[in-house]
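Heads up: the structure comes next, in structure tokens.
Just one protein chain is left out here, and the rest sit where they should.
Chain IDs A and B follow the sequence of writing; residue 1 opens each chain.
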Amino acid sequence: MGNVFVIAEHRQGLLRDISLEMLTVASQVTQQNGGDVVAVLLGSGVDSLADKLAGYSDKVLYVDDPLFADFNAEKYQRVLVELIKQNNPELVMIGHTTQGVDIAPALAVEMKIPFVTDVIQIEFADGKLQPVRQYYQGKVNANFAFKGESPYLITLREATLEVPEPSKKGAIEKIDSPLKEDIEYRRFIEYVEAEVGDVDITQSEILVAVGRGIREEKNMPMIEELAKAINADICGSRAATDAGWLDHDRQVGTSGKTVKPKLYIAIGISGAFQHLAGMKGSKTIVAINKDPDAPIFSVADFAIIDDLFKVVPKLTEKLKELKG
Amino acid sequence: MNTFVCIKRVPDTSEAEVKVDASGKDVDSSKFSFDINDADNYAVEEAILIKEKVGGTVKVVCMGPKDSDVMIRMALAKGGDSAIRIDDPRINVIDPLQVAKVLAATIKGQEFDLVLTGCMASDDGNMAVGVALAEELGIPHAAMVKKVELGEGKVKVHRELEGGLSEVVEMNLPAVLTIQTGINEPRYAPIKGIRMAQKKELKVLTLDDLGLSENDVNEAASLVELKNLYIPEVVSHAEIIEGEPEQKAEILAEKLVKGGLL
Partner (left out) sequence: MNTDLNTEMQSFIQKYDLLGCIQCGRCTGGCPVTVRTNLNVRRIVYDSRNEEVLEELAKLPEIWDCTACNTCAVRCPKGLKPVEVLIGLRNILVEEGSVEPTVRDALESIFREGNPWNKSRATRCDWMEGLDVRIVEPGEKVENLIFVCCTIAYDPKVQGIAKNLVKILNKAGVDYGFIGESESCCASEAHNMGEEGLFEMAIEDNTELLNSYEAKRLVAISPHCYAAFKNQYPDLKAEVIHYTHLLKELLEEKKITITKECAEKVIFHDPCFLGKQNNVFDEPRYILKQVGGAELVEFDRKRERSLCCEGGGGKMWVEGSATKAERLAETRVKDAREREATVLAVACPFCVLTLDDALKARGFEEEMRVAEILEFIGPLVE
């Protein structure tokens, strides 16, 4: 098959993980079916990123131009259209990230090319690429087929695989920007860091939640230590806030807050129906509880059925070790 | 400021068992409850806050079956002025680009400054319709918007990036914004308001009314094909970690760190 284009993602001078993840998938695809992995880097003075990408690609197309000092979806689109037309890759990969979803759909519309979003893996059926995506928050998988002529466009889900050590040494080809002038209709202004202040658990990415299973307030430091080790905020069930272990604004459930963090670690929470309603939308749920019938396990992704007082300290210790 | 806000009726499958139906290309939705898509609800609220602040109109656009009227009426009760529902079984709703094409045909030619959509539909998770719609309309866009500041002929928005960072961009109007949840707190639509909203205009249109040909937006016209659906092997069934308590803790720690969850 033809080449695979991977649109590298970077921000504030750093390469985003998705870039290497995409290159890894692209390598798997080309190993089976031929073609080169081509990383496409749009930036300004980011040579070190080009070098890093080269370790995972057969070629790096590097547009080094002050026009790309900051991300701008409209500019990316204009350039990518030109590069794709000139090079005619078989497959174009963009991250299914806040950056990627700002570009890919418009690019697909403009180029009138087949487009599948949020792909979790790429399979082959009858010698053809078959992207797999999900529906209903991961409850159903769907096999897709591209129709018509390549190039094909996908956005790839983040964090679906481990990135190996670099094994390639692609040539870095600096090319002139096909876009010569800045565009007027969309302007990058600045990056703004998140405000630091009182914790709003509805905005937390990682939550450690406690329930009555921790029994007494004097056990809270054990939880705080775990939360600190993984940069999590602490929340709790109604029982925990009622008991005064936590402020009421940290209560999760129908009478408290609804949270949807990336990771929710429920410790000693049985999972009353009212509590589950407030946290079931979390992306990944870990439950630690000694009751095998605790309803929390019905929504959990990982379950430890055991004495939390034995599990939690060890978990904290191991996490600290792994996270260095 | 005249705003179009696009909404979708979606099932809540967070606790429901999802089964693939006999066609192999759809799921059995008979046991689902339905509501307005979460992000769309925030988009509606944002449109109404804008109207309350600077005046203008809010028009609700929804592609979907008659059952969507409940969600449309709720949006009208909150402050929407009128609504259009596109109901045509020939539209291939699987393909977000075709959905965008239909929405564009609905909005094109009308007077507007802003189009708001949710940034993601919770059922298909494409995160594509809003940005594709902007391209179809030939106007700028910003995805994942968490803050909107209106200016003269322009709009400044904060796009929510990973890790709490925001990217501030400014665009000329008209523009399409895909709204992220949490941008505001959607208000309640009281039943008295919903009843009064029965008087507001709700037009139901088909492809013919939009001047679109079936061959633009049906399954055959799509450049992608959904071949089949299947239930992945491990779905919402907890992986039970076995061993002695301390072993369990170590295994979990490794899963969290190596699985990229931390």
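By our rule, a contact is a pair of C-beta atoms (placed from the backbone, for glycine too) under 8 Å apart; a residue touches a chain by one contact, two chains touch by 3 or more.
From a predicted model like this one, the values you see are computed outputs, not experimental measurements.
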{"item": "Missing chain: touched chains present in the view", "value": "A, B"}
{"item": "Contact partner of the left-out chain, one of A:R212, A:K262 or A:K310", "value": "A:R212"}
{"item": "Which residue of A:M1, A:V81 or A:A272 touches the chain not shown here", "value": "A:A272"}
{"item": "Omitted-chain contact residue, chosen from B:K78, B:K101, B:H141 or B:R159", "value": "B:K78"}
{"item": "For subunit B, the residues touching the chain missing from this view", "value": "12, 16, 30-35, 70, 74, 78, 185-195"}
{"item": "Residues belonging to subunit A that touch the chain removed from view", "value": "212, 215, 238-239, 242-243, 248, 251, 254-256, 258, 272-274, 277, 295"}
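We take it that only the chains that are shown with their structure count from here on.
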{"item": "Contacting residues of subunit A [partner subunit B, same complex]", "value": "11, 16, 71-74, 96-99, 101-106, 108-110, 112-118, 125, 130, 133-148, 158-159, 162, 184-194, 202-203, 205-206, 230, 260, 262-263, 276, 280-281, 284, 286-287, 297-307, 310-315, 317-319, 321-323"}
{"item": "Partner subunit A, residues of subunit B touching it in the complex", "value": "11, 13-15, 18, 20, 27, 96-97, 100, 119, 122-132, 134-136, 140-144, 156, 158-172, 181-182, 222-232, 235-236, 238-241, 245-246, 248-250, 252-262"}
